[in-house]
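A short worksheet on the structure shown next.
For this depiction, one protein chain was excluded, whereas all remaining protein chains were kept in their positions.
Now for subunit A:
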């Protein structure tokens, strides 16, 4: 079983953050930081990419494929989704597709969706920036994410 060293975890629960901090914060938990040091895993081919993505989305409740990472998004649309998730106060995992071209193309095939960012909840593709912000506005996103919380 291949280990998934691609993931960075961003937790932004206000309740857990000390009062000294202002606003939602993403951080890498200290004990796992070395796992996320620049250790590029080579993705051999399309099939391997599809398998990895399938594992990512099924092993991580809220999974975001983005450009950059939560503490440094490299695209406005990715930054927007990160902010929405932080405002929701949920834990999520992310992969920086800029570091993994095979994953960048692989997720587009996996979800049959042409753009990044891509958010998956409980193994299901939910949408990109427009959809996530639309669902945030309508209250659907809170409902979706809270439903997932209850399943824990």
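The rule is simple: contacts are C-beta pairs under 8 Å (C-beta built on N, C-alpha and C of every residue); 3 or more make two chains touch, one makes a residue touch a chain; residues count from 1.
Simple rule for what comes next: contacts and distances are computed from a predicted model.
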| item | value |
| --- | --- |
| Protein name as given in UniProt for the chain not displayed, "Prolactin 2", "Transcription initiation factor TFIID subunit 13", "ATP synthase protein 8" or "BolA-like protein" | "BolA-like protein" |
| Option from A:68, A:106 or A:127 whose C-beta touches the chain left out | A:127 |
| Residues of subunit A (touch criterion as defined above) contacting the omitted chain | 77, 114-115, 126-131, 134-135 |
